[in-house]
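Down below is the structure, laid out as structure tokens.
One protein chain omitted, others in place.
Right after this comes chain A.
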Amino acid sequence: MLEISGVTRRFGGVQALSGVDLTISPGGITGMIGPNGAGKTTLFNCISGILPISGGEIRFLGQRIDGLRPDQISRRGLVRTFQIARGFPRLTVLESLLLYGADQPGESLAAALIRTRASIRREEALVEKACKLAERLKLSHVLGNKASDLSGGQKKLLEIGRAMMRDPQMLLLDEPMAGVNPSLIRDIGDRLISIAEDGVTIVLIEHQMDLIARLCQHVIVLADGRRMIEGTFDAVAGNTEVQNAYMGARR
């Protein structure tokens, strides 16, 4: 589904990605782990078009997506979230969700001025969809609040909700559970499993190994800007190289 071959990215003298090769096949949740500075977030930034790559190529559903703008990549069904929750503090939760809605003709200036029927109908459909999603993510009670009023955990949920508004085929989640309390982590995990069951392919960057073990069928380890190893969690966790580079030796 997503094929990355020989992707490199340099920041000045720092080689953040030095030839990443990996393939994500459709379905399920793939975990992406690795020490800080391994290049996980940089890789997400490159895939989602926010950073241009220095070399290599990225294919999604068989087509090259490197060199496309972020909005073009999102429209193809590949949507990402951010590690430090980013978004629109001055929009309400409902507005943030609606913003991500696809195919809203009212986003053209002419339709906005005339208030076309098509745009109002689409808006009604999007509002309904946003309300359902909010219910699923337990955000119904804050729909009318500004996004800046939300707690850290709710912001993370909103990020996932926003991405879901686009009906993505693939979700790239950058540490969706960082800074979230344990009971909510459990919740988010359950949501992710149910999203994956709906047929959305998820790639998840996470540092909490018990979560990776619970959620991910497949795990990829990045280190020093390249893929170190991949496989099932147990296989990866048992690898001595991975233990030295990342997890620390197990007793």
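Annotations
In the analysis below, a contact is a pair of C-beta atoms (placed from the backbone, for glycine too) under 8 Å apart; a residue touches a chain by one contact, two chains touch by 3 or more; residues count from 1.
Basically, contacts and distances are computed from a predicted model.
In the listed set "Succinate dehydrogenase", "Cytochrome BD ubiquinol oxidase subunit I", "SnoaL-like domain-containing protein" or "Branched-chain amino acid ABC transporter permease", the entry agreeing with the UniProt name of the missing subunit chain is "Branched-chain amino acid ABC transporter permease". Set against the missing chain, the residues A:Met1, A:Ile50 or A:Ala213 yield one that touches it, A:Ile50.
Only one residue from A:Ile53, A:Leu98 or A:Ile205 touches the chain missing from this view: A:Leu98. Which of A:Ala38, A:Val142 or A:Leu157 touches the hidden chain is settled by the complete complex: it is A:Val142. In the full complex, chain A touches the omitted chain through residues 48-50, 69-72, 74-75, 79-80, 82, 86-92, 94-95, 98-100, 102, 104, 106-109, 111-113, 115, 119-120, 123-124, 127-128, 131, 140-146, 162-163, 166.
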